[in-house]
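So the structure is just underneath, and the comments pick up after that.
Let's turn to chain A:
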Amino acid sequence: MAQVELDNRGLMPPEPMVRILSALATLGDDDDLVALMDREPMLLYPELERRGFVWTFAEAGDGYVLTIRKASP
Partner candidate 1 sequence: MSARVTPAESPPLWLVAPFFLAAPAGLAAAGVIIAGANSDSFAGVNLPRNLAIVHALVVGWVTTTMMGATYQLIPAVLGGRLFSAWLVRLQFALHVCAVPVFVWAFYHWDLPLLEIGGMMVCGSLVLYLANAVLGLARGSRPGVTRWYVMAALSFLLATGGFGLLWVMAMRHALFPITFDRIAAHAHLGLLGWLGLTVMGVSYQLVPMFNVVRGTEPRFSRVALVVTVAALIAFAGVMLLAPPRPVRVVFAIGLAAGPILWGLDLLRLMHHRSRRNLDVQGRATYLSLTMLAVTIALGFTVLAMQVVSPERNNTHVVVAYAMAGVLGWMGTMLIGNTYKILPFLLWYHRYRPLVGRAPVPVTADIYNDRAATAVLASHAAGVAVLVLAALLENTWLLRASGGIFAAVAVAHLGTMLHMFLPKTSSRPMAPATRPLVAR
Partner candidate 2 sequence: MKPSVVAGILRHVYDPELGIDLVALGLVYGIDADDEHVAVRIAMTSAGCPMSDALLGSAEAALSYAFPGAAVEVMEATDPPWDPAMLDELARERMGMPPRTASGARRGPG
């Protein structure tokens, strides 16, 4: 199990979404993608769900943390 980190703070849409989606393409089955965010990525969620990922979204400091992993079959 590994953790892939992505700092999306200070980026304008759709940059955070594009970066997360391309990072997911290489994410292993047990890996976590942890992304630091300025805002909640509402448009990303349907794309995650469609590709079979689950996620948590939480406040952290003055930003947010989005954690994504593959849904267990």
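Candidate entries met the following condition: all candidates are chains of the complex that A comes from, given by their letters.
The criterion applied here is as follows: contacts are C-beta pairs under 8 Å (C-beta built on N, C-alpha and C of every residue); 3 or more make two chains touch, one makes a residue touch a chain; residues count from 1.
Note that the coordinates shown come from a computational prediction; the quantities given were computed from them, not determined experimentally.
Among the chains 1 or 2 offered as candidates, the one in contact with chain A in this complex is candidate 1. Residues of chain A that touch candidate 1 in their complex: 13-14, 17-18, 21-22, 25, 40, 42-47, 49-52, 70.
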